[in-house]
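Please read the structure below before turning to the comments.
Apart from one protein chain that is not included, each protein chain of the complex appears where it belongs.
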Amino acid sequence: MTVVEPNVAHGVLNILARVENELARNRVPVEIWNSDAVFRAEMDQVFGTCWVFVAHESEIPKAGDFVQRRIGLDPVIVTRDGKGGINVLSNYCRHRGTQVCQTDAGNSRFFKCPYHGWTYSNNGDLVGTPHMHEAYGERMDPKEWSLKKAPRVDVRSGFIFASLAQEGPTLEEYLGGGGWMLDILVNLAPGGMRVAGPPERYQINADWKAGAENFSGDAYHVDTLHWSNEEVGMIQGTTANAEMMHAYDLGGGHGTLGFPWPMIGLPLWGYPPEIVEKFDLSTFDDAQRYVLETNLPTVGNIFPNFSYLRAFAPVTPGGPTTTVTTFRVWQPIAPGKMELWNWQFVFDFQTDEEAHDSYVTGQLLFGSAGTFEQDDTVAWEGAGRAAQSAWMQREQMSFSFDQAGRTTADTTFDADYHGPGTKRRTGFGEFNQLSFYKRWLAVMRGDTATVSGEGATTR
Amino acid sequence: MTVVEPNVAHGVLNILARVENELARNRVPVEIWNSDAVFRAEMDQVFGTCWVFVAHESEIPKAGDFVQRRIGLDPVIVTRDGKGGINVLSNYCRHRGTQVCQTDAGNSRFFKCPYHGWTYSNNGDLVGTPHMHEAYGERMDPKEWSLKKAPRVDVRSGFIFASLAQEGPTLEEYLGGGGWMLDILVNLAPGGMRVAGPPERYQINADWKAGAENFSGDAYHVDTLHWSNEEVGMIQGTTANAEMMHAYDLGGGHGTLGFPWPMIGLPLWGYPPEIVEKFDLSTFDDAQRYVLETNLPTVGNIFPNFSYLRAFAPVTPGGPTTTVTTFRVWQPIAPGKMELWNWQFVFDFQTDEEAHDSYVTGQLLFGSAGTFEQDDTVAWEGAGRAAQSAWMQREQMSFSFDQAGRTTADTTFDADYHGPGTKRRTGFGEFNQLSFYKRWLAVMRGDTATVSGEGATTR
Amino acid sequence: MTVVEPNVAHGVLNILARVENELARNRVPVEIWNSDAVFRAEMDQVFGTCWVFVAHESEIPKAGDFVQRRIGLDPVIVTRDGKGGINVLSNYCRHRGTQVCQTDAGNSRFFKCPYHGWTYSNNGDLVGTPHMHEAYGERMDPKEWSLKKAPRVDVRSGFIFASLAQEGPTLEEYLGGGGWMLDILVNLAPGGMRVAGPPERYQINADWKAGAENFSGDAYHVDTLHWSNEEVGMIQGTTANAEMMHAYDLGGGHGTLGFPWPMIGLPLWGYPPEIVEKFDLSTFDDAQRYVLETNLPTVGNIFPNFSYLRAFAPVTPGGPTTTVTTFRVWQPIAPGKMELWNWQFVFDFQTDEEAHDSYVTGQLLFGSAGTFEQDDTVAWEGAGRAAQSAWMQREQMSFSFDQAGRTTADTTFDADYHGPGTKRRTGFGEFNQLSFYKRWLAVMRGDTATVSGEGATTR
Amino acid sequence: MTTIDTPDLAPAGPVVGPLADAALQNTATQFLALESKLLDEAREEDWFQLLDTDLLYVIPIRQATERREDEVNRKAYRVRDTLAHVRLRLDRLATGVAYSEIPPSRTMRLVGSVLATRTDQEDVIAVSSAVLLYRQRGIDPHFDLLPYRRNDTLRLTSDGPRLLSREILLTEVALATPNLGLFL
Amino acid sequence: MTTIDTPDLAPAGPVVGPLADAALQNTATQFLALESKLLDEAREEDWFQLLDTDLLYVIPIRQATERREDEVNRKAYRVRDTLAHVRLRLDRLATGVAYSEIPPSRTMRLVGSVLATRTDQEDVIAVSSAVLLYRQRGIDPHFDLLPYRRNDTLRLTSDGPRLLSREILLTEVALATPNLGLFL
Partner (left out) sequence: MTTIDTPDLAPAGPVVGPLADAALQNTATQFLALESKLLDEAREEDWFQLLDTDLLYVIPIRQATERREDEVNRKAYRVRDTLAHVRLRLDRLATGVAYSEIPPSRTMRLVGSVLATRTDQEDVIAVSSAVLLYRQRGIDPHFDLLPYRRNDTLRLTSDGPRLLSREILLTEVALATPNLGLFL
């Protein structure tokens, strides 16, 4: 994609060259996880061009509804205008920069700047300036002087994405296999899914890529980092996790791990009959149905920083069970620092009680106090700290993704899989993580022409 | 002025070039409000050369009195020495840098460094070194080893200014029309004005220029940002404010808005007879008298960061009235961050009770808890945040001063005004703000030869 | 020493050139005390090559014992392995950087990474990876994939030092006269000294060099900065301190001040008979014995940032007396900011009661609440603040070490001193401080070939 | 234009429930102080004994909204624990492999602004408090602050007061600490 | 040279006024707790009911000076409010266009170190307290801290205690928050 000039500074280009060399031997250099220069370049190259998730339609159902979100470091207002359109607006007044929206959510037809009163419609247009005649003679052009708007906004299965680049692949092209897999997760029933509540947010001393990498394909950490959950009965059989999880490399940097829920007697992620009977799988294609019958998407990431996870768990140890679905954004806030935005999702048709169990249990496991989440939030801190080390920089430290070259698991592609990208019959190998970083490298270099990515093309 | 080599870095010169281009079409680029490089250059070019207000004589009336202030980021001790002279001293010991003064105010003949005891007179001279003979043989030269001193210190109507540049225009030349207008505000009676109390300080997440720009000429914000005051009866008629305020462009980046107090039945800012009878206007020239009879200075800024405001208000809604005078410094403390230093002033002759009413009411409106002030302090935050946005930088965002080219108000100069600079018969137009930034650009480029500035020369 | 390429940035080289010029006239430029670039270069040039103190053997007496320390900004685990060997290990997992040790001290044979379970022996070797066969086929090479280790670790009189450089002088060569003098302080009895307790830590807004410089030879500050202690009877005769202290310039940047304890009736630092009778001075050479009989090491610094002090004091004013020994590290944590690590030491043979008195009194004087320490911690702040001043930078401010050229004290070398380096018969002159900075300059330039340094060679 | 009318001073009743007397207020104060001490000393099992079997412990989600009353969505949870959930968390901490809290965060729970009021139920009191939790994890060079208000109810039993319900209103919309691996 | 003379232990009288008994101390504690709760919950009108008609609310200016007793200039004000001024501020907040507090800052007022003493007047008590106010404005990514001590007097009325005077001594010389758009 050439819409943004590759304005990465010289120091960054050197780092990217080292990334390329190291990726070739299944390594990633430490310096990308906490560097002012790399972070600044990411704000342009990654968050200035990619399609970034900003909100779900169920968060702004009515005309006038809005939520405030971020793309990279930029606050944006995601609005539902009077015509039902969705707008992603910069939150800086065009007159002198004062922020026109100071809330996280609300409902309003207008955003009036408190400083001098310039007033914008919720589609971004400048619709009023006090003392218009004396001050400006004629009306300021509403479009020329509108709040800056994300030039492209689109929706996939209720998920709203925005791109700050004028040109480039469409959302459908961009998501590619990632969107195809996302559909499997959420389009099981008419109406799809909705948020169970507003996002909860917590700040982690780790680079946003640490979360994205992990959700892309890290089957290997579960029976160590999360072992305590096995001991107390919140999960079972995690020692087989890396073996049972199959890795989908969906192209475009998108990756998913698929767990064989049917194999452990929990078809369709263990949803109970009263839920399953509401499902309508007829909209899926054959390849999707194959996925639904074998290794269902369980944890995954859509490049760059939008992840999901579906799990089955007791609402308390030994108690009744539920299936939970969490989506999250690894929101960069500074080099080596992110803010995690975490939503629980339920199916639109679920009863309040069903939704409540799923919501509460989803938070019990994967909220900021989650019995799984807690340990991830701090395990990811190390990379960013190592990145700041003068010693490690002198040593040209790189982290190891050596499983890709060493694993003895069967890493051939599943020939029965006919969906986008590829599927390996194992969770060993750290392949998806490497694909994530290869995509990152390409995007950082402004070379994002081949949207469907290496994963998709090797299919 | 060539006393400081224009040591602005290359990146800054590019920014300044864009500022020049944008100013030509009544715009100012967003990047100047929060940039490490621009801020660093300001410390040299602006605060290293300009005459900067540091204190008022009434704060250090007696020999030995001192207050600690700042020029740019540098702490300076402003002292009244034994001969009545005023000195502006750097607060770093010449031996090893320990700060010799750790208080905001006091009275002392000497500043003794706590580390090794080097002792400086309150005129800065090094007057003692422990064990002088063994340590240094002969006495260290008191001048060569004095605390670094502002090379030039001068006073205008009780206001003490200092310049860190060895050469350049005199204070009188520098202030030009700004000084002439300041005199109108404070020299109404013998003895002039005095501080009602020490400064109060509060830290604002906004660039120092946001305050300077606003006080230079922003008549347009009052009936939006401060409307709540109208609703509760603390002010009246603000919808006519931008129209009634006349803009004085005084040259040198100094600007003032003059309100027609006589026109609303409040000649001389509404001072009551018992005050007015103490006034002696005979010292003013004809042009000053014209100002006093028509549009009196009400809010203004002396370049770079020294502002004033005079207002008339009830001491409580519906209660008796008073006239208040506040001076303030927009003290830079970091890129995009300032500390506001705010003083209330009263006439030296005022009784304790008169002074008390003016002081308390001045603070009620314009202190850190002021019913006007509160809203300014946060409205100004946006520009600095926008300046940090990668998106806005890619968009080459500039803020709008388009009123200058579009206003339908009568913007011809008042032909009856014969004072320095120019006077327009309206507060619309954002002219003074543009003059402030034009001056800023010239100073940043080290091109400060024409002291009297564009405003003065067009008179 | 050429083991580390002089990768100091261009801006730093300019600063170093100015340091050289200024040192030639007994000055040191202000900019070295608080500069991102200088600090970053120090992490490589100083802390990446020098032998740095990390722990004392008495802190990790048993197999498995470890403490966590820092070299420059890098956390290191100092371990006693099963064979009694001492290892200095980087605390970043080689897989993805997670920190494998989250405690300050403990006892463990292994460090297991919480993220994916890679497990390291306490000698650093990688000894386990979960699912080894599936994940990695063959065992990962334990040495190739070990925690990064300080390539060189050595011990002098119980003090453990590490160097991150592969090559260079041995510890003995590096310490030179500094080690010889250290021995005098601690090797007075079999078993030497031990820590009285774990280190206490406190963060000071001053550059690490401020402490190192002070302990290298600042006899001149005592009767000013610490005068309050004289007034309350915790010390006596400090007005004669600079005169009585003799300065040992031990080469290699190491310096010591020697106080004539015998002259004031307190031979051997005033240790009482029951302690002295345990001493065995037979291991010392003639020059060491001369030192012990004349000017005993009292305060000193081993380049770069390891200092010591021995003092004699009442346990309370007017009460019984004790002799205290404190060691400390001036740990850099940011430009212009250090963390002081302070240990009290006692002789290994001392009874609990003797040790207790020495410990408590050592802390009373030189702990974070110490009646001496308090004032040092803040007097040192000034240099770093001055370093950030745009004004002082424009003035090219340098701090004064002019005593070296001006003192009238007898600064000829003591001809009776036959130890390493030189000894002057005075504490005036600021010579040791200049030697510290000369050494710093050489090390920063990567020119550390002549280990024994200028001090030693001029003997 | 406003006038300065001194409003009728309504009795305290409408503003808040009936205030506890000194003895009851003391019961509440000591209970909250004891709790904070036990949790700061990592004595979670002792603390568990102070919980009522009907415990409901909720941290709702807060957002910046134009009106204070819209900020907290009481059907949106960071945490919604019953006693069984708390038991689960303690059991997990006790496994020795709950890494986020190994070593345990060093904490200081400063409880103040305690206000006890009586409720409809004779044996239940309502207690409002403000808390600042200061946390330093592992070898973190920095610290984290967690400010919050709590609306609790305590059941007065013959064994002493027991925590019956707790609602925690975090002051901030985003946690400035990586997780809530602590009881608030 | 000092000697360790144990000074005659003067009775508490000279150090501070006569201490309140437990009931009176409780009155003060609950009053301050209630206030902090109402203000944190943006219930300013309820809080207003707790103010005495003779209220004087003062924040003097503090500077760093060599002696503690010179720091605070009691004739220098950040704020000096009577009840009419407070009414004005509340009215302004209620206009819906007092932008600095739209949305209202999320706050947590932690009140501690409460000490109640009796005064010359039977129906007036003096109350000293320490407060940390934690504030997060709008969509600020950061928080602001306001530390201060308060010297209050409360008038004991048949309707309960009322705030008669409040002096606020800020700990810092410069506010680390952009304005005092809050009651302390």
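When the chains are written out, they are named A, B, C, D and E in that same order, and each has its own residue count from 1.
Keep in mind that, in the parts below, a residue touches a chain if its C-beta (ideal position, glycine included) is under 8 Å from a C-beta of that chain, and two chains touch if they have at least 3 such contacts.
These numbers come from a predicted model, not from an experiment.
Colleague: Return the single residue from C:L13, C:A63, C:A240 or C:V360 that touches the missing chain.
Modeller: Answering carefully, the residue with contact to the hidden chain is C:V360.
Colleague: Touching the left-out chain: which of D:A22, D:I59 or D:A76?
Modeller: D:A22
Colleague: For review purposes, identify every residue of subunit C that touches the missing chain, sorted by number.
Modeller: Touching the missing chain: residues 102-106, 196-206, 225, 227-229, 231-232, 234, 316-317, 319, 339, 359-360, 363-364, 367-371, 373-375, 377-379, 381.
Colleague: Tell me, which residues in subunit D touch the chain that this view leaves out?
Modeller: Residues of subunit D in contact with the hidden chain: 22-23, 25-26, 29-30, 32-34, 36-38, 40-43, 45-46, 48-50, 53, 83-84, 87-88, 91, 102-104, 106-112, 132, 134, 136, 138-139, 141, 143, 157, 159-160, 162.
Colleague: Could you list which residues of subunit E touch the chain missing from the display?
Modeller: 2, 4-7, 9-12, 14-16, 19-22, 25-26, 62, 64-68, 71, 110, 112-116, 128-132, 145, 147-149, 171-174, 176
Simple rule for what comes next: only the chains that are shown with their structure count from here on.
Colleague: Of the pairs given as B-E, A-E or A-D, which one copies C-D, with over half of its contacts the same by residue number?
Modeller: More than half of the contact pairs of C-D reappear in A-E.
Colleague: Name the chain pair with more contacting C-beta pairs, choosing from A-E and B-E.
Modeller: Counting C-beta pairs in contact for A-E and B-E gives the edge to B-E.
Colleague: Examine where the copies subunit B and subunit C touch and state whether the two sides share over half of their residue numbers (same) or under half (different).
Modeller: Mostly different residues form this interface, as fewer than half of the numbers used are common to both chains.
Colleague: Indicate the whole-number Å distance between the mean C-alpha point of subunit A and the mean C-alpha point of subunit D.
Modeller: 33
Colleague: Please work out the Cα centroid separation of subunit A and subunit B, and write it as a whole number of Å.
Modeller: Going by mean C-alpha positions, subunit A sits 48 Å from subunit B.
Colleague: Residues of subunit D touching 2+ other chains?
Modeller: Within subunit D, residues 2, 4, 64-66, 97, 99, 138, 173-174, 176 contact more than one other chain.
Colleague: Where in subunit B do residues touch at least two different other chains?
Modeller: Residues 225, 232, 316-317, 375, 379, 381.
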